[in-house]
Structures are given as C-alpha cells and as structure tokens.
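Note that one protein chain is taken out, while the other chains of the complex remain in position.
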C-alpha cells in the first residue's frame, strides 16, 4: 500500500517546521507501506492543490498530513476538519481569510478516516504521549485536513486521510518559557508507529478518548 | 425577543455547576430580551429533549446554552458542534457513548448561529477575558450544541442558537492546584453582556479570532 | 494590634496593580486589627525605605506586604525571602540589579514570621484557592520581603512580617490568552481573612503544604 505523508514548510516566524523535519527522517518503507513524502506550502488553497495534484499523480491508499501544533504537549491525532478558515496570522503568501468557508458548497465538517484511536493507542504503547484532538484549529492545518477529506468525498475516491499534530522541537522553545517540546527522534518514532497502524488497520478501535469540553 | 438560557446540573463529581449558578442570577429582562431559564440534566439525549420541549412550548428567538469548561481560563464562545458523542466519563444516568453519532442521519457538524465574535468582543470590552473556541468537546456540552442546532435545522425553525463555556468557580478549585477559575459575578456579567449583544445583533462582526491549531 | 499592609504601584507595562487595588478596599478595622495602608514604589531599596520609615512611625505589630504575581492561579503566601536581586526588567526608576545581594552583610535568607499555613488554610476554607509558595521571585517582591525581615531581624524588633502574592485581575488578562486571573472582591476577601488569622494566631499550624520541586 502507498501512503502519502505531507508536511508544511516553516511559518509564523519559525525558521524550521518540525513537520517536515520529521518527514525527512521517516523510513521509505514501513512494514508493507511505501512512504511518499511531500512538502507543502503554508498557503491557503495552494496547500490543498499541492496535495490533490500529488494524489492524482501517485494514487495513494492513504494521505497522512503532519503539522506543527506549537504549545501542545503530545502527539495529537485530529478527529475532524471543519469548513472554515479564520487566520490569526497571514499565511506565507500574505493571505489571511477570516470566517470564510474552505468550500462554499462543502459539508460543515468531515471526520478523519484513518483509525484515530488505534493510532493514539499504538503511539502510547511505544512510550510516547499521544491523544485525540477535536480541533485542528482554523489555520492551514485544519484547511488541508478538511480540504483533502472534502476532495476525496466529492470525487468518491477510495483513499483514507487524516492529520497528526506534533509539538515544537526543543530548539524552538529555547526562547519560549514554559512551552512544551518533543525531540525529533521521538516524533519520528511516533509517526512511524502511526504509519504502521494505518497500514495494517482498516477499522478503528472503540475506546473512550473523549474530552469533556 | 425571547431568549431561552439553559444550564446543566452538576456532574463529574462536582457538587455545583457554575452554569446553573450563573443562570439563577441572570436578570429576567436584559435590554429588550426576556430571559427564560432552564436547568437541563447532564444526560445524553434527555438534555436535548428537555430543551426541544421547551422550545416547542415557549417559541424562543434564541437558545443560549451555558456549560462548565473545567480547566479553561476565560469565557469561551463555541463556534461549532460536531456529530459525535465520545464520553470519557459516564453522564448522570450512567450512559457513556463512545464514538456514536448524535444523529445518525445528521450533518457532520453545525456552526453556531449566534454572533460569536461580537459576543467575544463585547465581553472583553467589559474587562472580562473571552475567546472563540473551536471545540465544545465530545461530552454533553457538544451534544446539546449539535443537537439543538440540528433540531432547528431539520425543522427549519427561525431560531438562533449557540453555546458558551464558563470556567470553574473559585470554590471548585480550592483542591485543584494550578487550575483557573472565575468569580460568579464576573461570569454573570459576561453572560448578561452576551445576551445584550445577541438581542441587538443579527449579523456577526468579521474579525480574526482564529486558532493556529 | 496594628497591621501595616503595603502594596506596590503598577509596573511592567500594567496600568494598575491589583495589590494596591486590594488594599484600597480593605476594611480599616478587621476583628481586633487596625489596618494601616501604604502604597510603595516599585523601586529597589526605595520600597524597603518607604516601609521601614512607616514602621518607625507607626510601630506596627505586623507588616503584611501584598504584590502581584502575574501568571499564578491562586493566593500564594510566601515562605521565604532570599538575599539576592536579579531583575529581568527594570524597576520604575530604571534600576536593574543583576545577582546583587540586597544586604551584602545579611543572612542568605529569612523565613516569613506570619503563620503561613494557617493563612492558607483559612483562605481555602472561605472557598478561595490558596497555597504556600517557596519563591517570591528575584524582583521587588522578594526584595521587600527579604528587606523587611532583615530590618526586623537586625534591629531586634518585635514585629511579624510576611508577603502574599495575588494573581492578575480579569481586566489585566483580556489581552493575555490562557492566563489565570481573580476577581478583586475575591482577593479582598482573601486578604481580609489573612489579616484575621494573623491577628488571632501567633503560632503557625503544622500541616504538609510542601512542594516536591
């Protein structure tokens, strides 16, 4: 099976993006999965287009998108993408949409189709903290999560897709007091575990991982 | 105009719920708005039914639901409810649905129809911290937010609806180190401000209040 | 008995200081205690001098110093002042001492002589979160705590002294995401409780309130 793994280029004043640093270090072959790596621009719509072009080209079975979630403590697997852009900062080409739908004719949201809870469980079992997240924000991360799920849905493609957020790297928080971080190797291990689970599991496990609010 | 304001009874081992404490202290008449108060059970589906029964009875123009968000720092106005229950703890009647849709035939999500950002701005201007939230969790708070928006949508009712989360009260955090809280009077002021804005504003303001992730 | 209660003027870019806002609202007479209020400058050494001048003038039985601890969640009663200034920002007259002793001939530290744990317990019992703190920082708060305890120690005065830190006010955190705050009335109640305990208790209670690290 083929899995397309994407990561953003740096944004928001950071000189690196842990998402692409992780992707560069992923093994090309994980279990039965052939890993195809893709850097995508931190730009509204262009990011989606970069991925859908690659989908059309390589016909992957799975699209796994990776992004930086500065301030989060652990690996978070996103449950849902919502149909709205609300950018607190401009993207890398100066776009700052506020309360605009990603697809004016799309559904209000799409749920991820990778086995979210099985991934969380597997990462935890390897000694790395992980959890389910119920919001991917309203910037480019949510944008591509919704955008790709929407593209797959509208085109009735047989592709599973989802998004995993990773924390800052230690070097990114040297000047940010009381901000959590995670080592690159730890994050690479976590994403490789995720790819393994996705490759061998179609159905998710049922296990309470909800949030009160 | 008539505004139905709802609050849950206590749950999760707490002996009080700030949501209903706040509602009890709301003025009955706020500007032009007549406030109708309703305590609802922290129980899946029964909570929705309690509200929809009241909607049918009093025909409100707006439904504003209030709930406790233990651990949050400020007043958070919810942007969206998603079509899933995933209960980390049991509700007050022992139900603990995991990854079940609220409405198996419903849309994946519904966006709140109250002016979310105008509310946030007005509360802040009165000196109280507030922000937009992109997740109401996956417990009963999200459940009623999605459930009521879905009921209104399916029945084509001319009712606006939304959800505001409030922090713990100070007395609730005496035994919870490093947990934020907010005074009852501050929260009552915030909710009265919210009612004022909702009563006078149909359309929301456009203003970046997004979250990176 | 007479208790001198001091609070700083605003610093660090804030337009108000909750410490002096609290002091202004304190009752003049709390139980048997006569409350004498004193605003002090957020300036190294001048702050100590302002208090010792007042001590010489009014001969209080107790000196209770109040200061803002932006970022803390609860009322924190300080256990100890240490003999060092290390200013991350300049004080209100531009002084920024780095790693200088407050008193080059003083002891390395002085422990507060108010009943720290009895105060914490009393405040908690009134429904307000409180805890013991083991560091008052290295700015003017620690400076006056050490300075006044040192003055009393060197001059063999029969005066008890201590320091209580209070959080930001809600209006101070409107522009500071995820920062805890506390209502003015709640903080006034807490400090009045502290004064009551100090007035009636010479000896502290013994009760584990330590910090692992």
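Letters are used for the chains, namely A, B and C, taken in the order the chains are written, and counting of residues starts over at 1 for each.
Simple rule for what comes next: contacts are C-beta pairs under 8 Å (C-beta built on N, C-alpha and C of every residue); 3 or more make two chains touch, one makes a residue touch a chain.
Note that the structure is predicted; figures quoted are calculated from it, not measured.
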Which displayed chains the hidden chain touches across the whole complex: A, C
Selected residue (touches chain absent from view) among C:87, C:148 or C:161: C:87
Residue, one of C:29, C:156 or C:206, that touches the chain absent here: C:206
Residue of C:12, C:41 or C:127 touching the missing chain in the full complex: C:12
Candidate in contact with the missing chain, chosen from C:141, C:161, C:184 or C:198: C:141
Footprint left on chain A by the chain that the document does not show: 73-74, 124, 127-131, 170-171, 173-174, 176-183, 185-186
Those residues of chain C which, in the complete complex, touch the missing chain: 12, 67-70, 72, 79-80, 82-89, 96, 98-99, 107-111, 117, 132, 134-139, 141-142, 165, 204, 206-213
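As a working rule, only the chains that are shown with their structure count from here on.
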Arrangement of touching chains [line / ring / star / complete / other]: line
Shared interface numbering between chain B and chain A [over half = same, under half = different]: same
Nearest-to-centre chain - CA centroid comparison: B
Distance from chain C to chain A - Cα centre to Cα centre, in angstrom: 47
Intercentroid distance (Cα basis), chain C paired with chain B, Å: 38
Between chain A and chain B, centroid-to-centroid distance (C-alpha), Å: 29
Chain C residues counted as touching two or more neighbouring chains: none
